[in-house]
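As structure tokens, the structure follows; a few thoughts come after it.
One protein chain omitted, others in place.
Moving on to chain A:
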Amino acid sequence: MFPLLFLAFVVAIKVFKKTTPNGKVTVYLGKRDFIDHLDSIDPIDGIIVVENDYLQGRKVYGQVTTTFRYGREEDEVMGVKFSKELVLCREQIVPIKKEKQDMTPVQERLLKRLGANAYPFLFQFPQSSPSSVTLQPGDDDQGKPLGVEYTVRIYVGEHEEDKGHKRSSVALAIKKLQYAPPTRGRKLPSSLVSKGFTFSQGKLNLEVTLDREIYYHGEKVAANVIVTNNSRKAVKNIKLFVVQHCEVTMVNTQFSRHVASLETREGCPITPGASFTKQFYLVPLASSNKDRRGIALDGHLKDDDVNLASSTLVADGKTPSDAMGIVISYSIRVKLNCGTLGGELVTDVPFKLMHPAPGAVEKEKATLKKNKSIERARYENSCYSNDDDDNIVFEDFARLRLNEPE
């Protein structure tokens, strides 16, 4: 009996809901994170329930907006606004415009459950829309954090341009994320550099190889460092950093932050003629970078499960310069210090830091528990088509989000 119940609970769909302040309109969303698969992006599918006789000729509209915030609120001088809001799509939801609408399984189930006053809606992200990124604010920063955000806003109005009233509108902050491709490539990123010195012969060689091209959040990044010293200088110490590169396309600036670092004197000094090989491990984590200004994160600060921003992927046939919003990339930087006069030898090896695609982890580690895999797969269309209606768990959307409606 118990395992059966347990299974039933796990299979139940979790639905997020949020109601307007006046309690007349409720929005249900199947999820808050929408995945960009490069060739397609998950549609924003939901249901609206309107209380009987509330509208009286008025209509319900929905819109998806993205907000770019590229400067702190308190730095806004002279009436400049460091944020821009784009309306990605806007549609009338009630009364239904289209006769027959394709519905996702979640919508079908919710519609069955919520009855006559429920109306489905479906929004598509435009192709090449940027991923959600939040730049962590510093201690002394007030106001909204910098980054790219998405908001679904449902409002009641007479016509489309009617902005609606606070009491009858509701805003839900959603995230658009990218997952790693199902297979992590076999290519091992590596870099080989050498350095000559003025007034002395011979070269110092440094080779850095990573054990993967794509790492999942929380994984150890292993860097194999090979130093061959053919010069007459000695290497005093070795430093390794995980560098997060952040390109803000809206203002055409980029900056880098060290998100993990390590300094060692192991094997040092590496004297002329000697060589040194060792594997170093670094773990880039959001939790070890708390309160550091400008670290890019995947989501909101108040989320418990916040992680460093995932690397930005671009679709085939597009260059990284086509990417928009905030473009994230990572690299391992190795620095050999040859003393004050000798200078430094530095190299960067790029890698990607991402979320595993649903199912990818299971493929790699068959030992993972079964319920986890079901949980991962719960968005795959087929798994709940024949389920009982009662297996819907409603969760308040607002509880985890800081974006309240106006």
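Throughout what follows, a contact is a pair of C-beta atoms (placed from the backbone, for glycine too) under 8 Å apart; a residue touches a chain by one contact, two chains touch by 3 or more; residues count from 1.
Quick note on the criterion: contacts and distances are computed from a predicted model.
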{"item": "Missing subunit (named according to UniProt) among the choices \"39S ribosomal protein L1, mitochondrial-like\", \"Anaphase-promoting complex subunit 11\", \"G-protein coupled receptors family 1 profile domain-containing protein\" or \"Eukaryotic translation initiation factor 3 subunit I\"", "value": "\"G-protein coupled receptors family 1 profile domain-containing protein\""}
{"item": "Sole contact to the chain not displayed, among A:Leu114, A:Met250 or A:Val306", "value": "A:Met250"}
{"item": "Listed residues A:Lys14, A:Lys81, A:Lys187 or A:Lys290, member touching the removed chain", "value": "A:Lys81"}
{"item": "Hidden partner chain, touching residue among A:Ser128, A:Ser190 or A:Thr209", "value": "A:Ser128"}
{"item": "Footprint left on chain A by the chain that the document does not show", "value": "65, 67-72, 74-88, 90, 126-129, 135, 142-144, 146, 151, 171, 248-253, 255, 294, 322, 324-325, 402-406"}
